[in-house]
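A single protein chain has been removed from this complex, and every other one stays in its place.
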Amino acid sequence: MAETTGIKDYIKPENLVYKKTGIMTDNILHYCPGCGHSTMHRIIAEIIDEEGLQSEAIGVSPVGCSVFLYHYIDIDWQEAAHGRAPALATAIKRLCPDKFVFTYQGDGDLAAIGTSETIHSCNRGENFLIVFINNGIYGMTGGQMAPTTLPGMKSTTSPYGRDTRQMGFPLKITDIVATLPGTYYVTRQSVHTPANVRKTKRALRKAVQYQKLNKGTCFVEIVSNCPSGWRMTPVEANKWLEENMLPYYPLGDLKTPSEETSQKTNNPE
Amino acid sequence: MERELRLMKGNEAVAEAAIRAGADGYFGYPITPQSEILEYLMEANPYQTTGMVVLQAESEVAAINMVYGGAACGKKVLTTSSSPGISLMQEGISYIAGAELPCLVVNVVRGGPGLGTIQPAQSDYFQAVKGGGHGDYHLIVLAPSSVQEMADFVGLGFDLAFKYRNPVMILSDGAIGQMMEKVWLSPYRERSKTVPDWATTGKLPSRQRNIITSLELNPERQEEFNRKLINKYNEIKEKEVRYEEFQCEDAEYLFVAYGTSARVCQKSVQIARNEGLKAGLLRPVTLFPFPSERIGTLSGRAKIILSVEMSSGQMLEDVLLSVNGEVPVYHFGRMGGIVTTPEEVVDFLKLKIMGG
Partner (left out) sequence: MTEEIIIAGFGGQGVLSMGKIMAYSGVMQDMEVSWMPSYGPEMRGGTANVTVILSSERISSPIIRQFDTAIILNQQSLDKFENSLKPGGMLIYDGNGISRHPERRDINVYRVDATEEAGRMKSPRTFNMIVLGAYLKIKPLIKIENVIEGLKKSLPERYHNLIPLNEKALNRGMEIITRISL
C-alpha cells in the first residue's frame, strides 16, 4: 500500500483544509516550535486580509522575539526601539488618521522598558490597537525575568524563582490600562487552543471596528508561551500556561464599551 | 588571601570581580551580549554574603538613575549594558558627570547604529570617549583586551572613579564578553564601611547638609564649575594614561589598537615579523586619557601607522591628532559585527607599503 500512495496523492483541492493566508510572506518563521508568536502572526495577517486592510495598515514591531514581524506580514511596518512602539504609533495615527495602526509588543517591551509609553498612550486614548504578547519572560535575550513572570517562576535572572519581596509581583498592566479613561476596549485572550484562537480573532475584529469609529485605544493581551525560555516542550508549555498563567491572568474582557456590557453579563464568554 | 584561578567568560568575570571589589550595588537590564553579568549576579546572590544589592531594573533609563542614587549616597555602584542600552543611559551619565559622582558603567559593545547586530564591534568609541551625553564632560575609559582585564578593571575602575569623583566606563565588546579565558581573581575586598564626606547620608548636626546636583543657573558659577572639571580632566590626562607595547622598540609599522582588535593585532605583528616587516603594536589601555604622547614619540621611527578598530574609523581621529601629520596614518577594520582577522591587517599593511 505504501508504494501506491504518496504525499502527492493527498494534495488535491478537496483535501485542502489549511492554506497560507494571502498576505503572509514566504519567509520562514524563525520562532521556536510551539511558540505563540507564530500563531498570533497568522491571526493578525488573517484579520488584515479578511478586513481588507492591507493598503491601510501600518504596523509597529517591537524589540523582542517578534522584532522580525516585518518579515512575515506583507504590509507597511516601522521597527521601534525597545519599548517605544506606542510613541511611534501615536505619531503615525495622529499624522495619518485614516490608516489602521497597531503595535505588537512583548511583556518586556510593553510592561518594563516601555511602561511609560504604554500608560501614556492609553491615557491619551490614542486611537490605535496595542497587541500585547504576555509570555511571562524575555524570550529573545534568553529567558530573563519579565515584569509578568509569575511568583516563584524560574528564569535566568530569577534562578531561585521570582521572589516577590525582592522583585515585586507580576505586573497586571492590562488591568491598569483598563482603568484609564482613554482605553475603549481591553481584553485578555490566548491562542493555545483552536477555540481560543477564534475568540482572539473576534476580539481583534472588534478592535478594528472601534478604531474605524475613532473610539480610543484598544488593548488586546494574549497570554502566550515561550517553550524555549520556560525550558519545556510545546505541549508541556501549553499545559503549564493553562495551569499557571491563566489563573493569574484570567481570560476575558476587562473593559468593553458600555452598550455591550449588558450583553456581556448574559454571555460570560 | 590568595588570588583564585578560574576559567570564565568576560561577562562573568565582571560580575565576580564586582562582588570581590566590594561593590554595594548593581542595577541592570538584560541585553545581549552582556546578559550573563546580571544572570551571574542573580545566581551568586551576593546579598547573602557581602550584602551587595542586585536589581533587575525596568529599563536602562531606570538602571542608570538607580546608579545615580546609589552613587550619591557614596556607595560603590555599577551598571552594565550593551550599545543600545548605553545610548539610553546617556542622559543619566551626563547628570552623573555633572554631579561629580563616582560609578562604573560597562559597555559590552555590539554593532550599530540602531538595533544593529548583537555581534562584537568597537563602534561606540566616540560615544565613550568624546562625551555621549550633553555638556562638557569626560568619562575615564578603560579598554580591556582579555578576560583578566575585564576582572581587573572593575576594581581599578572603582578606585579611579572615587579618586576623581568621576564616572568610569569599561569599554569592552561582545567578543571579550562572551569568550572564556583563564582569570586570576583578586581576593575579596570588604565593602567600605565609611562613605565620602560629600555623600547624602542624612545631615548630622556636626556637618552642613550635602546636596548632590548638576544644576547651576548662575553662568559665572557654571563656568567656574566647567573650569574645575577641565582641571580634573587635565590631572587625569597627566597621571592616568595607561598603555601596553608589543615589539615597538624598532617598529617601522605601528598598529594602534585596543580591546579585541589589539588581540588580533598581536598576531598580525607576529605574522608581519615572520615576513620580515618590522611591525609593532601600541595598545591603549585607557582611551580617555589617550596615550597621545607615546604614540607621538613612536611615530618618530614609524613609516606607516594603522589605527585598527572594528568601526569605520573613530579612534583614528585621536591617532591622527597624536601623530600630527608626521607620518601617514590609515584606518583598517571590519564592521557590522565582523571581527578583523590578523591576516587581513597584514594584507592591508602590505598594500599601504606598496603605496596602494
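Per-chain residue numbering starts at 1, and chain names A and B are given in the order in which the chains are listed.
Rule of thumb we're sticking to: a contact is a pair of C-beta atoms (placed from the backbone, for glycine too) under 8 Å apart; a residue touches a chain by one contact, two chains touch by 3 or more.
These figures come from a predicted structure and were not determined experimentally.
> Among the options A:89, A:140, A:207 or A:254, which residue touches the chain absent from this view?
A:140
> Any idea which of B:44, B:101 or B:118 touches the chain not displayed?
Reading the full complex, the residue touching the unseen chain is B:118.
> One chain isn't shown here. Among B:181, B:216 or B:317, which residue touches it?
Only one of B:181, B:216 or B:317 touches the chain omitted from view, namely B:181.
> What does the interface between subunit B and the hidden chain look like in terms of residue numbers?
On the side of subunit B, residues 5, 7, 32-33, 118-119, 174-175, 178-182, 260, 263-264, 266-267, 270, 339, 341-343 touch the unshown chain.
Convention: only the chains that are shown with their structure count from here on.
> So, what's the distance in Å between the C-alpha centres of subunit B and subunit A?
39
> Once bound in the complex, which stretches of subunit B touch subunit A?
Interface residues on the subunit B side: 29-32, 35, 38-39, 42-43, 45, 55-56, 58-61, 84, 114-115.
> Considering only the defined contacts, which subunit A positions touch subunit B in the complex?
Contact set of subunit A toward subunit B: 63, 67, 79, 81-83, 108, 112-115, 138, 140-142, 144-145, 147, 156-160, 166-167.
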